[in-house]
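Here is chain A:
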Amino acid sequence: MLAVKELKAGYDKLKVLYGVSFEVREREILAVVGPNGSGKSTLLKAIFGLATVHGGKVVFEGEDITGLPPHVKAKRGLAYLPQIGNTFERLTVYENLMMAGYTLSKEELKERMEEVLSFLPYIAPYLGRKVWNLSGGERQMVAMAMALMRRAKVLMIDEPTAALAPKVVKKLLRKITELRDVLGKGVILVEQNARSALEICDRALLLVAGKQIFLGDPNDLLSDRDLARTYLGVK
Partner candidate 1 sequence: MKVGLKVLKFLPLPLWFLALVSITRNPIRFFIDLASFYSFYLMLSVSLNLEYGYTGIPNFGKVMFFAGGAFVTGSLTARLIAPLAGVNSMYLANYKLYNVIVGTQVSTFFAQRADIAMLTFLLMLILGAVVGALLGLVASYPAIRLREDYLAMTLIVTGELLRIIARNYDPLICGTIGVFVPDPFRWLTGLYHDLVRTGVMLGIAFSSWAFVEALVRSPFGRMIRAIRENEVVAEAFGKDVTKVRMQVLMVGSAIAGVAGALYAFYAGTVQADDFMPIRTFVVWVMVILGGAGNNAGAALGALTYLALDRTIVILKRYFTTPFDINNLSYIALGLALVLTLMYRPEGLIPEKPIILKRVRRANKPGR
Partner candidate 2 sequence: MISVEVLLDSLLFSNLITLMAIGLTLTYLTLKIPNFAHGDMATVGAYIVLTICRTYSLNPYLTFPLAFLGSGSLSLLSYLFVYRPLSRRRASIVVLMVASIALEIIIRSALHVYADIMSSLQRTYYRGLTYYVIKGFKEGTLKFGIYEIPLVTITSTLAVALITLFLYLFLTKTKFGIAMRAAIENPNLASTLGINVNKVYSTSWFIAGGLAGLSGAFLPFRIPTSPELGWELLLKTFAASTLGGLESVFGAIIGGYVTGFAEIMGISILSGPPFNLSTSYRPAIPLVVLIVTLLLVPRGLTSINFGRLIRRG
């Protein structure tokens, strides 16, 4: 569904990614792991059009979308959930969902909201609350709900579990697997918390210093002692 070919990217003149290629299919979770500063977040930003692309291509449903502005990509069905700033904090949850469905008609909006709330029942009691009153895990759920309001086909989620309590992490990761299993979405999951991400994903991409070191079955990555060490950076 989404294919990235030899993507080189960074910020203005600064180079962060040196050629990354992979593909995400329907009903698939791709975990992007690697040490800090290796370019995981930059990868998502580059795909979505928020970082400078120096070379390579992003293909979505067979079409080259590399240079399109973020809002057009969003319309096509690509959702990007940054670590922070992925919701409107001063708006209520209900208003956030309404904004996510801004371009929809009234009936569609109502229909989809029911759909989304049945998938994410946790946030239903908080509809009237402002987002800044919610906990970290609940906010991530709201952000996810906003992506679903738009019927995104591929969700790119940046470190959703950072600074969350272990119990909440479990709940959130279960929801992410359900995105795949129940709704059939494609997910790109960037995680600092590599082990748990590798457990739920179908394929893993290891980035080190902006380079693609490994792409394939997560179990191979976990069992490969050399790679695990490379991941830590030891030669």
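For anyone wondering why these and not others, all candidates are chains of the complex that A comes from, given by their letters.
One rule holds in what follows: contacts are C-beta pairs under 8 Å (C-beta built on N, C-alpha and C of every residue); 3 or more make two chains touch, one makes a residue touch a chain; residues count from 1.
If you're wondering where the values come from, they're calculated on a predicted model, not measured in any experiment.
> All of these sit in the same complex as chain A, but only one touches it there. Which of 1 or 2 is it?
2
> What residues on chain A touch candidate 2, complex-wise?
Interface residues on chain A, with respect to candidate 2: 70-71, 73-75, 80, 85-91, 95, 98-100, 102-103, 146, 150.
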